[in-house]
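Notes follow once the structure below has been shown.
Of the protein chains in this complex, one is absent; all others appear in place.
Letters A, B and C name the chains as they come in the text, with residue numbers starting at 1 for each one.
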Amino acid sequence: MYRHETRLRVRYADTDQMGYVYYGNYSAYYEAARVESMRALGLSYKSMEEDGVIMPVMENWSKYHAPATYDEMLSVHAIIKTMPGVRIKFFYEIYNESDNLIHEGETTLVFVKKETGRPCKMPDQMREALAPFFPDEKTPG
Amino acid sequence: MYRHETRLRVRYADTDQMGYVYYGNYSAYYEAARVESMRALGLSYKSMEEDGVIMPVMENWSKYHAPATYDEMLSVHAIIKTMPGVRIKFFYEIYNESDNLIHEGETTLVFVKKETGRPCKMPDQMREALAPFFPDEKTPG
Amino acid sequence: MYRHETRLRVRYADTDQMGYVYYGNYSAYYEAARVESMRALGLSYKSMEEDGVIMPVMENWSKYHAPATYDEMLSVHAIIKTMPGVRIKFFYEIYNESDNLIHEGETTLVFVKKETGRPCKMPDQMREALAPFFPDEKTPG
Partner (left out) sequence: MYRHETRLRVRYADTDQMGYVYYGNYSAYYEAARVESMRALGLSYKSMEEDGVIMPVMENWSKYHAPATYDEMLSVHAIIKTMPGVRIKFFYEIYNESDNLIHEGETTLVFVKKETGRPCKMPDQMREALAPFFPDEKTPG
């Protein structure tokens, strides 16, 4: 398992007139947490895209336990539970400043060759960076 | 069952550098479809809020079959399959201009008294407007 | 002069916890009004981009006379006052449901060849579509 924490400040732009973070804005929090979790492993989504692999989202799930509110410093955990293949699944846990779990989410993304639009295998560099966190899983060989 | 179709034009603001609608922006499409589906029954979410009932989102699920792209006129179907109680669940089907189903989603919202923050029953006006679409379901009485 | 009106419904996603439309969200309203004003002349920004010309924004100005609020049907006027050259300037006037002018804006965009990243002349098709609205301006040639 791989877990990484990103801290994010809620902006006024993120709120709605209910005084909560608008339910659609958690997706950008997830994205920030995913990208930072990769960066912590020396991986850059930007470079991967420049190398011709994009990662469109296939499926997303969100559970709103309690609202996030303006100016809170959120702690967003991005978690990978199984070694990715042509798909990668991220789980999220969001904690507020009182360390309460206010939100959970899951996103499944797929590796796609930009040129062909076809699914492809996870880039080698990412496989190598993730492998130490999944010692019991055999890599295809 | 109740089903209502809303047509929406994809804005440049909705796209990302992949050339697709960003995955978090479907939530606003869902919202527009929900609100228009209620308006078609003579119901106003705005009035309901002014009457002290808000509808925060509890859970959301999205399945991205194919990307929506810039300037497409999307057809967003909002569907209610069972008579709501303290919760209301909307299903969505999004069709592109070629009439292909490109996206599915589900949102569960809860009726909450603004003043107390406590869950409450669906407002009477909404129950009455929805009842004809669920003839086999007994209303509490 | 060329003027075109687009009607837009304020979404919950557009509001912030002040209960107003967030000040950054007017840009997407401007964009929708620009695109519809062009479509009304038989012009498609999407096709123009596919033909290799993009229109990045150079400058933007917004004046907030009164807030726009949730669920209002806004009337967004996009106005071109002078025949565009390598730049095009749009003015906006936004009226609420009581027909009060609540907002004004201006955006200057530049025509750019996608391949070279260099400014270029307005596409011929657009010049021809706009010419009848600017009878006193000489076209170069």
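The rule is short, and it goes like this: contacts are C-beta pairs under 8 Å (C-beta built on N, C-alpha and C of every residue); 3 or more make two chains touch, one makes a residue touch a chain.
The structure displayed is predicted, hence computed values, not measured ones.
Checked against the full complex, the candidates C:20, C:95 or C:111 give a single residue touching the omitted chain, namely C:20.
Of the residues in subunit C, those that touch the hidden partner chain are 18, 20, 22-28, 31, 54, 56-64, 67, 107. By the touch rule set out above, subunit B reaches the unshown chain at residues 12-13, 15-19, 22, 24, 70.
Taking the whole complex into account, subunit A touches the unshown chain at residues 9, 11-13, 27-28, 31-32, 35, 44-46, 70-71.
Note that only the chains that are shown with their structure count from here on.
In this assembly, C is the chain whose CA centroid lies farthest from the centroid of subunit B.
Per-chain Cα centroids separate subunit A from subunit C by 35 Å. Averaging Cα coordinates per chain places subunit A and subunit B 25 Å apart. We define each chain's centre as the mean of its Cα atoms; on that basis subunit B and subunit C are separated by 29 Å. The set of subunit A residues touching two or more other chains comprises 18, 22, 24.
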